[in-house]
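Here's the structure, in structure tokens; my notes come after.
Note that this complex is displayed minus one protein chain, with the remaining chains in position.
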Amino acid sequence: MTKIKPFYDGLVLGGGIAGMQAALDLAGQGFEVLLVEKEPTIGGVMVGLNKVFPTLDCSSCICTPRMAEVAHHDRISVLCYTDLVRARRRNAGFEVILRKKPRYVVEEDCIGCSLCELACPYFAPHEFDQGLGARAAIYIPHGNAIPQVPVLDPDYCMLDGNCARACPKNCIDFAQQAEELSVGVGSIIVATGLRLTPMGAKKQYGGDRHANVMNPLAMERVQSSNGPYGHILRPSDGKIPRSVAYVQCAGSRDQSIGVPYCSRVCCMYALKQAIMIRHQRHDTQVTIYHMDIRAFGKGYEQFYRRAQSEGVRVVKAKVARITEVENGDLSLRVELIDEGGRVADIRHDLVVLSQGTIPGWRPEGALPLEVDDDGFFAIPDIAARPANSTAEGIFVAGVATGPKDIPDSIVEAGAAAMEAAMYLDRVRESAGEMA
Amino acid sequence: MSEPKRDWQKDLKVFRERMGGLSEEKKAWAREQRDTLKAIRQALAGGPATIPQIAERTGMPGKKVLWHVMAMKRYGKVAECGQAGDYYLYELKEGGS
Amino acid sequence: MNANGKLRMGVYWASSCGGCDISLLEIGDKILDLAQIADILFWPCVADFKYADVAGYLDGYLDLCFFNGGIRNSEQEQVVRLLRNKSRTLIAYGTCAADGGIPALANLYSSEEIFEASYHENPSIDNEAGVEPQPEVETAIGTLEIPRFYPAVLKLRDVVEVDYVIPGCPPQADDVWETIAALASGAVPVHAGDARIGCNNRSVCDECKREKREVKIKELHRHHEFRPEPGWCLLEQGLLCMGSATRGGCGALCPKVGMRCEGCYGPPPGATDQGASIMGALGALLDAGTEARAQEMVAEIADPTGTFYRFSLASSRLRVSSDRGGRR
Amino acid sequence: MDATELRVEPALDTQTAWEPRIVGFLCLWCSYTGADNAGTARMKYAPNVDIVKVMCSGRIDPDLILTAFAKGADGVMVLGCHVGDCHYISGNHKTMVRMPLLRRVLEDFGIEPERFRHEWVSAAEGEKFSRLVSEMTEQVRELGPLDWKARLKECTGENLGPWGGEHP
Partner (left out) sequence: MRYEAPEKLSEQRRNGDEPRVGVFVCHCGGNISDIVDVEKVVEQIRKRSGVACVTTHQFCCSDPGQAVIEQSIRERRLNRIVVAACSPSLHELTFRRAVARGGLNPYLFEHANIREHVSWVVDDRKEATAKAGRLIRAAVARAARLAPLEKRRIPIHPSVLVIGGGVAGLTAARDLANRGIRVRLIESTPFLGGRLAQLYKIYPTGQRARDVIGGLIREVSSNPLITVYTNAELVEARGFIGDFHTTIRLVPRGATERCTDAQAAINACPEETVDQFNLGLARRKAIYLPYKGCYPSIPAIDWRNCTRCGACLEAGGVGSIDLDEKPREIVIRSGAIVIAVGLNTYPPRYGEYGFGQFAEVITLAQMNRLLDPTGPTQGELVVNGRRIRRVGFMHCVGSLQHEGVHKPMRDGRINQYCSRVCCTTTMHTAVELKTRWPGVQVYDFHEDIRTYGRRHEGYYDKVCRQGVVFLRFDPLRPPRVGVDPKGEWPLVLRTVDRLTFGEELEVPLDLLVLATGLVARDMSKLVDLYRCSVGADRFLMEVHPKLRPVEMATFGLFLAGSVQGPMDIGESTAAAAAAASKAAALLKAGQIELDPFVAEVDTSKCSGCRICLQACPFAATDRDEAARTAKINQALCTGCGTCVASCPCNAIQQRGFRDDQVEAELLALLEAEEPVGV
């Protein structure tokens, strides 16, 4: 971990794939960058994915080298587990107040050996595995986390000092407290990513009540070889699912829950997860109930057809409701559109809800930025300057400007870095002229 | 390094005070987890079992059993050892108690 | 040298087809000159020389010995050690002496398998009693010994030091004559720097005039089912030409007439294992695209080991097959 | 398979206890990282595979594998990025051709197919890596020593020439 300097050319908010790419592209052009991430590790959503569409590359194989590149870059400083308190315009740039949350571990001394984690006897729901797996009360977020430094979760810590006793470097620091930092920055790139609509958003689907109705990010973890189960199993009883359903637009294109827009990636990840299920269990049936299959990107339609040829059933239908029947199985009331709207009750033993994508963070006054009625940051000139926010000197990339797949996020991050670089040049030029 | 050596025991004491000690709720949670793990270990003492089998032996819901068994598996206390129908079998690992 | 100023020369034939002996005659008219510059003191193929005659010579008495064939049995080993001692210049003559040659392909089989094939299985064998040669046989006239059969064919260099190697199946007449002539005049024969006569320091591709189009191999072919386009690299056309993994010097004789190089000059300089060389290259050349197609293409190759190591098995990394099985 | 099951009881006479010697050629970007991952997750597996790291599985010359066998390895593993994941676009496409070719040659030499394993291991597949290593070790253990070095000596018998059976 590098020492934090008093001034940076660019502040990147968010250490997901878009934020990392923006930081790399800005630092690549010679600027000093501070990357701030709220979680204890960089990597964002992508590092938790199993494979990525349409190439079925392993997600962490793509994401971890990026993370290492960011961590080792001479011109990038990384601050994990840190929130933005506020940024105020100052001179041509911004004064930024950050709040570094206590890890209770001295980052500089830790050697990432996880002896503390192994010494802790308590299990808490593991965020990285979407709660389906467990972790100790002190834990390294995951095998590919950067930094490889544990974080102590006081909510689950029983304060018995097992971890400190096990640490070979005496770096458990119970005296640590949140610390406020003030940094000057020339420009800001916001790449704060996404959240999904709550599992209970659509009452009739019972995502928050039925054990075997899963969220797609949890499914990614379940499909990963280093995931909570190591196999695809259902959460209610560890059964190998024989019939899996995907309910598309379960939180998108739906005015009733305030997400009227298309979440853009759900069709593709559903197809991808379906293929992965079929690869792991040839005899498991997978059905995708959808409104339209939006396979619009490069190679996506081909991927859609591949999924069908590999036995994934794609059915144009509306799912009215999901009810739990015996043994944790689920019954879906479905209106089959291509059969003239026939209504049927269909049983599955696992259901994945393709939830809507909503903004990962709202500025709430921390940044002088406007948001659109869709909740994402407003972009005044989305066609010609897609990375420029409503505030001068602040740029936006990735899902912060609307749902997006990984390639589009990465490309937009490059654009945001370019805009920030041009802005910094402009500011310097005028400062030079004034002097 | 000129910094004085960290005294974690002292720090922990202060930390404990700052956290207001252990709440009853938290103590109960820890107790329940201990009991759950103990029950699962007992259920597995007789040999490998599936999640529904453990659930039946312990009288706990499958979801809870699965979660704890997977926790034990992650930290090397339980291992997978074959399959029975649509379920995997789990067994206690030596030295994993 | 003899008092008459002639080279004292020996020729011997061990584990090989004998073609090398004949190839000495390919020098043509020069055979008459040979008589002018050399006295042949030992050449069992041509006249009835006895080992005892040779054993009687002082060490280093022979100026030159052309030894062709590898070492497969105890007699051959004794003779090569004898000739080594008696020869000032011992030349591993021909591919079998140099790298084991075709007889060394038997190294892929155990002795038992070889005997089984040679004395029982082959359809042309008439051996109802199932007799196999024994090293020692008691007869009325006493114990008869025949040479002991070795578990593998060895190249000459595994047994004795050699002064020069002339590879080729068979070697080229010019090289033979130039070597004899040079030694007769007291000069060192022209070699490639590593005592290899008739070789250059590159692969056959260097001498091959066929055009490379830098296209990948879409499909593999065998000679009898495919007529290659003239003037275009045979390998790129899908014939498993060994030229790129074979020591040059022959002038790319085979590719010149539309036949794939079979690799008789052994591995190129810098390489030890001819098979590894061509396998490395094929990795870059086969246009498989998918894993399934790669496996399909590999499966299409008839006898890869025999193709890649046709002449150099005895000098490959592994050299002999395991007695646990090997090829059936 | 669990690694602990594979470990034989330590023999009383450690001098004579044979342990499989296996060389693993791993590409840096996926498979080596996968092996690291197994370590980070503290997955126990057989200690018999020693890793030689290369930048890309496309660098793994068949000659290296033959050398490993000739010089005493009982088994060889070649692990690279999955097809499509190659850090160098298509380096592993060459591996994908070379390894099946080599496998056929090794079989002709009488080296059991179980002694040579070619697999794709991604950076996240620490579990797969540890499983493969343990499986491979067990397979080779069942076959016993290959000991090609001794085999070469045996076949060349007393005939060892000036180079003692080694290559000049």
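By letter and in written order, the chains are A, B, C and D; residue numbering begins at 1 in each of them.
Keep in mind that, in the parts below, a residue touches a chain if its C-beta (ideal position, glycine included) is under 8 Å from a C-beta of that chain, and two chains touch if they have at least 3 such contacts.
These numbers were taken from a predicted model, which means no experiment stands behind them.
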Inset, instruction - May I ask you to name the displayed chains that the omitted chain touches in the full complex? - result: A, C, D
Inset, instruction - Out of C:S203, C:T307 or C:S321, point to the residue that touches the absent chain in the complete complex. - result: C:S203
Inset, instruction - Could you tell which one of A:H210, A:R278, A:R294 or A:H348 touches the chain left off the display? - result: A:R294
Inset, instruction - Just name the one of A:P40, A:G133 or A:P386 that touches the chain not displayed here. - result: A:P386
Legend entry - chain D residues that touch the omitted chain in the full complex: 4, 7, 10, 14, 21, 23, 32-33, 35-36, 38-40, 42-45, 47, 50-52, 54-56, 58-64, 67-68, 71-73, 87-91, 94, 98, 130, 167
Legend entry - Hidden partner interface residues of chain A, rising order: 17, 25, 28-30, 52, 55, 57, 62, 65-66, 68, 72, 111-113, 115, 148, 168-169, 253, 260-262, 264, 292-302, 305, 316, 337-338, 340, 374, 376, 381-387, 401-403, 406-408, 410-415, 417-419, 421-422, 425-426
Legend entry - Residues of chain C (touch criterion as defined above) contacting the omitted chain: 201-206, 212, 214, 216, 243-245, 248, 268-273, 276-278, 280-281, 283-285
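Following the convention adopted for this analysis, only the chains that are shown with their structure count from here on.
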Legend entry - Whole-Å gap separating chain A and chain D, where each centre is the average of the chain's CA atoms: 38
Legend entry - Intercentroid distance (Cα basis), chain B paired with chain A, Å: 28
Legend entry - Centre-to-centre distance between chain C and chain A (centres being mean Cα positions), rounded to whole Å: 65
Inset, instruction - Would you mind listing the residues of chain D that make contact with two or more other chains? - result: 42
Legend entry - Two or more partner chains touched - positions in chain B: none
Inset, instruction - Please name which positions on chain A make contact with chain B in the complex. - result: 106, 118, 122-123, 132-136, 154, 158-159, 161, 164, 170-175, 211, 228-231, 233, 235-240, 242, 328
Inset, instruction - Using the touch rule from the top, collect the residues of chain A that touch chain D in their complex. - result: 50, 55-61, 64-65, 114, 118, 143-144, 148, 224-226, 230
Inset, instruction - Please name which positions on chain B make contact with chain A in the complex. - result: 5-6, 8-9, 11-12, 14-16, 19, 21-22, 26, 30, 33, 50-52, 55, 62-63, 65-71, 73-75, 80, 86-88
